[in-house]
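With one protein chain removed, the remaining protein chains of the complex are shown where they sit.
When the chains are written out, they are named A, B and C in that same order, and each has its own residue count from 1.
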Amino acid sequence: MPVPKDLPRMQYRFLGRSGLQVSAISLGGWLTYGGHVENENTFSCMKAAYDVGINFFDCAESYSNGESERVMGQAIKKFGWKRNDIVVSTKIYWGEAFGENPVNNRGLSRKHVVEGLNGSLERLGLEYVDIVFAHRPDRDTPIEETVRAFNHVINTGKAFYWGTSEWDADEIATAWRYADKLGLIGPVAEQPQYNMFSRNKVEKDFAHLYEEVGLGLTIWSPLKVGILTGKYNNGIPENSRLANSTDPSVERMRARIGGKEWDTFISVVAKLKPIADRLEVSQPNLAMAWVLANKNVSSAITGASRPDQIYESVKSLVVIEKLTPEILAEIDGILGNKPPVVKRRSPMS
Amino acid sequence: MPVPKDLPRMQYRFLGRSGLQVSAISLGGWLTYGGHVENENTFSCMKAAYDVGINFFDCAESYSNGESERVMGQAIKKFGWKRNDIVVSTKIYWGEAFGENPVNNRGLSRKHVVEGLNGSLERLGLEYVDIVFAHRPDRDTPIEETVRAFNHVINTGKAFYWGTSEWDADEIATAWRYADKLGLIGPVAEQPQYNMFSRNKVEKDFAHLYEEVGLGLTIWSPLKVGILTGKYNNGIPENSRLANSTDPSVERMRARIGGKEWDTFISVVAKLKPIADRLEVSQPNLAMAWVLANKNVSSAITGASRPDQIYESVKSLVVIEKLTPEILAEIDGILGNKPPVVKRRSPMS
Amino acid sequence: MPVPKDLPRMQYRFLGRSGLQVSAISLGGWLTYGGHVENENTFSCMKAAYDVGINFFDCAESYSNGESERVMGQAIKKFGWKRNDIVVSTKIYWGEAFGENPVNNRGLSRKHVVEGLNGSLERLGLEYVDIVFAHRPDRDTPIEETVRAFNHVINTGKAFYWGTSEWDADEIATAWRYADKLGLIGPVAEQPQYNMFSRNKVEKDFAHLYEEVGLGLTIWSPLKVGILTGKYNNGIPENSRLANSTDPSVERMRARIGGKEWDTFISVVAKLKPIADRLEVSQPNLAMAWVLANKNVSSAITGASRPDQIYESVKSLVVIEKLTPEILAEIDGILGNKPPVVKRRSPMS
Partner (left out) sequence: MPVPKDLPRMQYRFLGRSGLQVSAISLGGWLTYGGHVENENTFSCMKAAYDVGINFFDCAESYSNGESERVMGQAIKKFGWKRNDIVVSTKIYWGEAFGENPVNNRGLSRKHVVEGLNGSLERLGLEYVDIVFAHRPDRDTPIEETVRAFNHVINTGKAFYWGTSEWDADEIATAWRYADKLGLIGPVAEQPQYNMFSRNKVEKDFAHLYEEVGLGLTIWSPLKVGILTGKYNNGIPENSRLANSTDPSVERMRARIGGKEWDTFISVVAKLKPIADRLEVSQPNLAMAWVLANKNVSSAITGASRPDQIYESVKSLVVIEKLTPEILAEIDGILGNKPPVVKRRSPMS
């Protein structure tokens, strides 16, 4: 399937204060790669992504028990992409052997950070990843140990940058405290959930870190498991992921179908439709563009099981400029969840 | 010999403040492996240990002149254990060539730390150990040189953590002083003797280090060369280790048989029997559980020459919770050696 | 073509405050190597350079899209030069794949510094360069990231020193600020344009850095694209580089032919001729010697498409001492562009 001719050009953004550029839209192997999407299909998606200018591919040691990394690595090799043309990240927390033996095969100890990343690189068939994320905070391991461990893998050439995922703001600040104290490299980016329904972390909790430590964001779930596309407004289609996936996070959402929160979601999505219609854009594009209109977002990670889903996503790039302050205020009114941000004089001022 | 069905589940504890988890009971190659226990028997013991959930295997370059490491390495390879599922430690001080030429083949100089560990890794057939211990303090080498040397082997990927064994409390504090000053990694654990008859170091001398530097403990001789099992209360059996072993530490103990201290040991062990009986546990299990009831103990290292000894040890895990404050006080009364601990405000408070 | 017998001996100068010595005249692959000069010719030029004592060979990942490095590497191998007898530098900024995909294939991010230098070393067929330069400032990447990245390649043995090219004075000072703060190595040299018509950076902007940070200079364009040779004073010869080269920098100069600035150049060069005649030296030698009379210049990089151009350059070495304070003042009078230098007490005094 050839790339449609009228797609907008990809945007590239710096990952926080770093010198690394990632495509505003990126491809993640969360629900799909190595999982229920067949490999040939994965290859098609990755090729489509690359062809539309996506340069950032995100996976994790835990995705499909390591299979996501294997398939991504095969695709990179199959298409002969130059290593310097792509940005590959993985995330360390639940190791490949986690299910069999959780002891030391999880978390952010020096042992697991090093052994976990070694396993990821072997599965990816790469010498290094560009970014290695701590997939979750590990409240049992001292942050200093984790900061040192990620610097160790950077110093030994196995990664260029490190980041966090789903960490609390003060945990990120503490990681920087140890990095500064020891002259080491701090986490360059955080990978949180961010979408119209999940705003607190990105807009309130991290509000001061963008300036303080130059935090970048590679956000996941920009469409809230598809809810923001509007496709569940008239019920759950039989062949949809929400109906069928055995992924724990999808199962958690499925359990909420029909509850009070779910009804709010559906009603809000319905109220957003007139805005999408007025702007002459699709609802998925509106939701994606809304995420990218936040200048602190470096990249929105999307999943895809078919190339046309990627082409569709890319169209949201031209929607960003349509989101004027007035439109954004109107959306905020509908969402009703804009978090208050306390102004602080920067501690550096 | 299959693992008995009714054994309790293994406990895992963090090694001090680090993110590494070790089994509460671990297997050491001190008196046995590479020594008078045949290799096949060693393999059976290691397999039994692994099967009951022991993940921590401790050896030393000096044990049986390096043979202990060789046999442990062969077992790891033979059983195809995943490297990330096990925690392997060795200890550096008396090098393999120590007996032939003590000059520079002992101690904690940069030369011997590096050369010693290189030798250990070759014998183990491993790329790295999880923990490398300084087997004794070296009062002739500046602690700064030793701290730098252990950080060098960590930085070059030959170990994840380093610790000490039989160091004085102020030596450990001094190692941390240099580590902090230089931004290096301090010793994460100490490996002292600890049992009902040897309490001062663990309970008094190190009392403040658990909070101050997050010290973990991997203790040895939880049963005091078997005395605490009660098996020597009616004399020394002919086929016992105490009767036959040529190991220097056993020989030292043998020389004390019949002396005043020995008689105290025997009499105390006899007085502990009624408590064991009341709790419906064996005396070895009581002594082992008593050690593990100390929350600062990360792991108790046991030797074993037969798999059933390991199965027996594991039973002590369920005894820990039977050791109520009242029982512990009763035991303290019998032992009569509870060291006083001076309360200090933490220097960090 | 054998080396002429009467050539002066090469001078060697320390590269700023470092212990590295570079020949006062060096050979660069800017316009020529890998470009319009045939390889055999390049080999002849490099051999001629080596034979007259030039030890410093400068190239860049961007020169002729990497071809300059390949040809230089082939020459080094072909002639069997000892690695320790030569000083090889390259410059990182616009990567080999820059034209196809500018994202992350340019600039001074950790990713491109490491990937760029890896590519350069592969093309050169060398394990390390002596000096790696940041070919331009990258105003999108934090200077701290760049300082750390160049130290990483030094620590991993891929370069001995690092420097900058066409950076502003305060950017160099800031790089040193981060290097000092982090205990890292600062940039040892800057590679600016310097010649009779471009004096501000070297004589005014950097004036205090020579003492403050020990800055060395490896200057380019000592003859201002040949204008200072006087060869364009009677028009642009048909077979000259200025008439034909498609190099962007030459094209920029060509566009200025006949403009007001161009006319000033021509008129000044004409006024310099009597001085050259009086000193009995050629105009190219006068211009080159004038550059080298500045003691802060460690090396003047020349291009050459024929060995005799190199031999001619070397003759300027004996002209340096003819440039007495009186002659230099006379030249300053003609040039009319001597920048004022503000005296400052050193911050370290």
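Here is the rule we use: a contact is a pair of C-beta atoms (placed from the backbone, for glycine too) under 8 Å apart; a residue touches a chain by one contact, two chains touch by 3 or more.
Source: prediction; values computed, not measured.
The chain not displayed here makes contact, within the full complex, with B, C. Checked against the full complex, the one of C:40, C:85 or C:326 touching the unshown chain is C:85.
Note on the undisplayed chain: of the listed residues C:30, C:57 or C:160, the one touching it is C:160.
Among the residues B:42, B:89, B:120 or B:141, only B:141 touches the chain that is left out of the figure. Across C:8, C:102 or C:214, the residue that sits in touch with the chain not pictured is C:214. Among B:115, B:130 or B:171, only B:115 touches the chain left out of the display. Annotation for chain C: contacts to the undisplayed chain at residues 12, 14, 17-21, 23, 55, 82-85, 87, 130, 155, 157, 160-161, 183, 185, 214. Although one chain is not shown, part of chain B still touches it, namely residues 95, 97, 100-101, 103-105, 107-112, 114-115, 119, 138, 140-142, 145-146, 148, 152, 155-156, 181-183.
Convention: only the chains that are shown with their structure count from here on.
Chain contacts in this assembly form an open path, with each chain touching only its neighbours along a single line. Chain copies chain A and chain B are related through a rotation whose angle, from the C-alpha fit, is 90° to the nearest 5. With centres taken as mean CA coordinates, the chain nearest to the overall protein centre is A.
A centroid comparison over C-alpha atoms places C as the chain most distant from chain B.
For this pair, chain A with chain B, the centres built from the Cα atoms lie 44 Å apart.
Each chain gets a centre from the mean of its Cα atoms; for chain B and chain C, those two points are 63 Å apart. Residues of chain C found to touch two or more other chains are absent.
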